[in-house]
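What follows is chain A.
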Amino acid sequence: MGVAAGLDIVALNKSFPLAQGSVQALTGIDLAVQPGSFVSIVGTSGCGKSTLLRIIAGLESAFEGGVRIEGRPVAGPGLDRGMVFQEHRLLPWLTVEDNVAFALNGLPAAEVKSRVAEHLELVGLTGFAKALPGQLSGGMAQRVAIARALVNRPRILLLDEPFGALDAMTRIVMQQEILRIWQAGRTTMILVTHDIDEAIYLGDQVVVMSSRPGTVKTVLPVNLSRPRDRSSPSFIDIRKRIHREFFAEAEHPIGFEI
Partner candidate 1 sequence: MTAEAALAAADTGPGLPLAEAGGAVIRLTPSLGRAALYVALPAALIVLWQGLFELGLIRPILLPPPTKVAAAFWSLTVTGELPRHIAISLERVLAGFAVAATAGLALGLAIGLSRRVDRATDLLIQLIKPIPPIAWIPLAILWFGIGEAAKVYIIFLGAFFPVLVNTIDGIRQTDHRYVELARLLEVPRRRFITRVVLPGALPAIMTGLRIGVMVAWMCVVASELIAASSGIGYLIMDARQLSQTDVVLVGMITIGIMGKLLDVLLKAIERRLIRWKPTYQGH
Partner candidate 2 sequence: MKPLARLAAFAVAAIFSLGSASADEIRLAAQPIPCYAPIFVAKKKGWLEEELAKVGAHPTIQLVTFAAGPPINESFAAGQQDFGFLGDTPAIIGKSVGLETSLIGKSSVGPKSLAVVVATNSPLASPADLKGKKVAVTKGSYAHHLLALVLQQGGLGFSDIELINLPNGDIPGALIAGSIDAGAVWEPIITKFEAQKAVRVLADGTGIKTGVLALIASTDFVKKKPEQTQALLRAYARGAAWIKSNPQEAAELVTADVNLQPDLLVKVFAKFDYSPALTDQDVAELKKSAAFMKEVGIIKTAVDIDAFADRGVAKAARLD
């Protein structure tokens, strides 16, 4: 893995032009991410969390404010940042190993071979090197996407709702997988999700975003040891607190007995 990098975002504003006028996607975002940490960003649709991730990735320019990685401002995409999308975006006509190798350019063939093998093993898909994406399940395909995102040894890995397209059970397996991968290499990870449990399970901190305009509501630290128990009181407590940010509390449930 690449040496993990830290990320500093100061007073980030982003608006998109419309046919008439513009829409403000992000307002006054401040965020500090420690190198090697795992940050979850949670919010509803339209809160700008994907836009935030894309700005960090360098896919969106034209923003105001500072976005710095180890002190250097972000200016376009780069191999220091890897990204995993909600859809796996594997090229259907390339095998699994060719898809991972696709990310490696300008390296000698032997190096490419060893890195691909290393990362396929990391995601547990060594036996499927020659398979075509069409032959893989959703979870397996996403694992290949993760391997591809890591093969350039990025300093930050960005994950944009990476398990949103998978079924609930696969999702939980993949959460454990990404945890394992992170613990193996300690790359800085920034995960965007709408799944509150996922955010708490994975992150050192949970950034709660509100929408319209997109801004950081609060940042909750999660000081639980891993692996986390989703039914432990502390877990449930944090979940309650985040819930409250989104939903009005149901006070004392009133029950009737007849």
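How were these picked? Simply put, all candidates are chains of the complex that A comes from, given by their letters.
Keep this in mind: contacts are C-beta pairs under 8 Å (C-beta built on N, C-alpha and C of every residue); 3 or more make two chains touch, one makes a residue touch a chain; residues count from 1.
All of these numbers come straight from a predicted model, not from anything done at the bench.
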{"item": "Single touching candidate for chain A, where 1 or 2 all sit in one complex", "value": "1"}
{"item": "Touching residues on chain A, where the partner in the complex is candidate 1", "value": "57-59, 77-79, 81-83, 85, 87, 89, 91-94, 102-103, 105-106, 132-134, 148, 152"}
